[in-house]
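The complex appears here minus one protein chain, its other protein chains still in place.
Note that the chains take the letters A and B in the order they are written out, and that residue 1 is the start of every chain.
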Amino acid sequence: MNRKSRWAAGPYILWMIIFVIVPLVLIGVFAFTTDAPFDENSKRLTQEELAAIEEEYAETDEELPVTYKTVFTWDNILSVSQYLPVLFNSAWLALIATAICLIIGYPLAYFMSRFRASSQRLVQMLIMLPMWMNFLLRTYAWMTLLEKNGWINRIFGLIGVGPFEMINTQGAVVLGMVYNYLPFMILPLYSVMTKIENHTIEAAQDLGAGSIRVFTKVVIPLSMPGIASGITMVFVPAVSTFIISRMLGGGTNMLIGDLIDLQFLGNAYNPNLGAAISLVLMVFILLCMSITNQLDNGDEEMEGKML
Amino acid sequence: MKKFAKNFYIFLVFLFLYAPIGVLIVNSFNASKSRSVWGGFTFDWYSKLLHDETILKSLVTTLVVALVASVISTLLGTAAAIGIFNMKKNMRSLILNISYLPIINPEIVTGVSLMLLFVSFKMDFGYITLILAHISFCVPYVILNVLPKLRQMDKHLIEAALDLGCNRWQAFTKVTLPEIMPGVITGFLMSVTYSVDDFVISYFTHGSKAQTLSITIYSMTRRKVSPKVNALSTLIFVAVLTILIIVNVADAKRNSPKKYKKGVKA
Partner (left out) sequence: MKRMILLTLCLCTFISVFPISSSAYSEDYDWERFKGKNAEINVYNWGEYISIDEGNEGDYDTVSEFEKLTGINVNYTTFASNEELYAKLQSGGANYDVVIPSDYMIGRLINEDMLLELNYDNIPNVKYIDERFKDPLYDPYSVPYTWGYVGLIYNKTMIDDLGELESWDIMWNEKYANNILMFNNSRDAFAISLFREGYSVNTSNLKQLEAAARELEKQKPIVQSYVMDEVFDKMGGGEAALAPYYAGDAITMMEDNPDLGFAVPKEGTNLFTDSMCIPKGAQNKEAAEMFINFMCETETALRNIEYICYSTPHTEAFKLLPEDVQNNGIYYPDLEKIKTERFYALPETTTKQIDKMWTDIMTNTNTSPWLTPIFLVAALGFTAFINVRRTMKKKQNEL
């Protein structure tokens, strides 16, 4: 429409370069470098040599004749391979959580979209409302519910069953994921389904399709874009979550997010390895996204659908 | 029967969604400090909340960060959307794809990358880093909401305004802005919501001076969450509920459906 208005994006592009591109480049830089020890003659030391020097100087007060320099290395990326089981375990749990979200959310979104307009608004509001509560508190409340002496076991106790081991299991982690991300599944599904006109369904029925056929041939294909974005919006945060597993999984089921946290602000400080794991996680997610995008029958207009 | 099954199903889903919130609310009135023992009804935690500096201070931090970050993101994002809208196709899709990175990327990766950025620039972790980080994940949501409004707008309107003697700025404020306003407002509200709700990115970018409520709650969850926080979240819950009801009632009265549909948070 007019060329000059393009410059309105100028400040943002500058912003984007500094706060989106540079940080990602930094992750790359950290992932491929390490602080390597060098001796006085600038000779790089192996782990054994360093240990030997350390032992030699252990009894003295003198400073080690060792300096550290940042050097390029493949080691970080290579050692990530060792933690791939953690990544796939996270992906597996996230996948289960996504599937459960889809199974729970799909019918609900469908029912919702067939409500009267005013009830639709109400139900939509009720689904969004829990998201305004801090997610840590909600997860913490699940601890109260699931514990051995928690509310659920107490209720079971009243009718004489249990207690069940619910907390500190993988199931609890999946539950936490489902709980936290269910609205992210329902809302995109719902917004796609409101666009399916009742007439379309009626037309299919008039043409002799049974309710199952209507569902598989009309409703599901038409809601595909919603399914795709719902899956992404649940799967991505679920894979990378790092606090749910600690609270509900008891720290015995470490997920990839916990592993990254452990390297940066946790008990095993190693930001280079942490950056390498983040890089791998990022690539993994982009791969997964390209798969779900294919669900979407090549509809290029992705804007707005993320929501 | 079918109808009953349907309603029962919907009831179960909402039971699932609201069970933990019920726990929070019930515990905010629980005189016992233990989470799973009922020690009688009390309002104590609410009055103690008013005297807890850590919680109140972090609440203020959360609100300040959310407001500043959202205002800046809204300005930055709206301008960006207009600019991007007027770009050639290739350039546009390139910029958009990069813009969406913070949304698509796992939060933890965004958080870690920003942390590395701030460390590399030797910045002090505090209000500034928190606000910068929050802006960078809020802007995409503003763009995402404003861009469709620009597309829906009749392009000839601006030409007409220019023909009628408006200068560019007038054309923008008198024609474009009113047209895209719903998108701008939605973008702003979403930014506020996401900023208030954010934990992961704040976790990696907060410092010793400024802690958001999520961070304070996080450090509490590692030993024992004070019932005072339950009281606070009950208050927040009631406040949000009231606001949403007012908005919805007003909306219903105006009888303009779908205005907020895409909106408040998705």
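Note that in this section a residue touches a chain if its C-beta (ideal position, glycine included) is under 8 Å from a C-beta of that chain, and two chains touch if they have at least 3 such contacts.
If you're wondering where the values come from, they're calculated on a predicted model, not measured in any experiment.
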(message) For the chain left out of this view, which of A:Thr98, A:Gln124, A:Asn253 or A:Ser278 touches it?
(response) A:Asn253
(message) Among A:Phe32, A:Phe135 or A:Phe264, which one touches the chain that has been omitted from the display?
(response) A:Phe264
(request) Over the whole complex, note the residues of chain B touching the chain we left out. (result) 34-36, 44, 47-48, 51-54, 115, 118-119, 122-125, 129, 205, 207-209, 211, 219, 222-224
(message) To test your reading of the contact rule: which positions on chain A touch the chain that is missing from view?
(response) 47, 50-51, 54-55, 58, 82-86, 88-89, 91-92, 147-149, 165, 168, 249-254, 258-259, 262, 264-271, 287-288, 291, 294-295, 297-298
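The rule is simple: only the chains that are shown with their structure count from here on.
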(request) For chain A and chain B, let me know how many angstrom lie between their CA-based centres, rounded off. (result) 18
(request) Please give the residue numbers of chain A that touch chain B in the complex, ascending. (result) 1-13, 15-16, 18-24, 26-27, 30, 104, 107-108, 111, 117-118, 121-145, 147, 149-151, 154, 179, 182-183, 187-188, 191, 194, 232, 236-237, 239-240, 242-243, 247, 257, 260-261, 264-265, 271, 274-275, 278, 281-282, 285-286, 289, 302-304, 306-307
(request) Sort out for me which residues of chain B touch chain A in the complex. (result) 6, 9-10, 13-14, 16-21, 23-24, 27, 35-36, 76-77, 79-80, 82-87, 95-96, 98-110, 112-117, 120, 132, 135-136, 139, 144-145, 147-148, 155, 158, 168, 193, 196-197, 199-200, 203-204, 213-214, 217-218, 221, 225, 229-230, 233, 236-237, 240-241, 244, 248, 251-252, 257, 261-262, 264-266
